[in-house]
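If you scroll down you'll find the structure; I have some questions about it.
Missing here is one protein chain; the remaining ones are kept as they sit in the complex.
Here is chain A:
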């Protein structure tokens, strides 16, 4: 019964909308009383701008870099927040979440001046750094939940067996954290790939990501083109996840594979 419910809701909420979108991208806009016509126009517009492919690569690379920095910064912070106690810990946790409540435009304007002074405006590095603003809070939150599920005893045990910090991390923490790491990569990648305002201001049009080309088309009643762009856009997070999984396999080796089977 439960399984049936799962499949039905999957069908209604995920499969049908995606199928509809696929069909929309190759048909003329739907109107009552008018027959549907097949058209390749939506996809022609997507690839009309010769820079679309290039922009997809830029978006993908920036998103992966953002995800990587997120993990490098997020893991130690999450561990500290979860397994150590120090004064004002709760306050610090709230402060780390604050960027999410800041209007993105305010953040962009303030950071832009700093970026100009540091010579990072209009560069992909600047864009990568600024994408940390809306992503790191989520990563910390997700990874902290992951660490909360690892009992302190397990870490102490490793230490008693004389495991170094790195070894303990690789053999105990990392395998247990894999589900959280996977979620935080997914979040960081989709958030980074979807940024328009931050990329526009800091990248200044020089850093051409997919939303730079795609978002202006949302201001029209042209469903065909919008559907085609949306599908093309989905390829970016999908590719990023595949790359991240492959990289994780290389780093974590067989322990990762085994874990994956159990999760």
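Just so we're on the same page, a contact is a pair of C-beta atoms (placed from the backbone, for glycine too) under 8 Å apart; a residue touches a chain by one contact, two chains touch by 3 or more; residues count from 1.
Going forward, contacts and distances are computed from a predicted model.
Quick one: the chain not pictured, UniProt calls it what, "Prokaryotic ubiquitin-like protein Pup", "acetyl-CoA carboxytransferase", "ABC transporter substrate-binding protein" or "Membrane protein"?
When "Prokaryotic ubiquitin-like protein Pup", "acetyl-CoA carboxytransferase", "ABC transporter substrate-binding protein" or "Membrane protein" are compared with UniProt, the left-out chain turns out to be "ABC transporter substrate-binding protein".
Considering the entire assembly, which residues of chain A contact the chain that has been omitted?
28-29, 31-34, 37, 39, 41, 45, 48-50, 109, 112-113, 116-122, 197, 200-201, 204-206, 208, 212-213, 215-225
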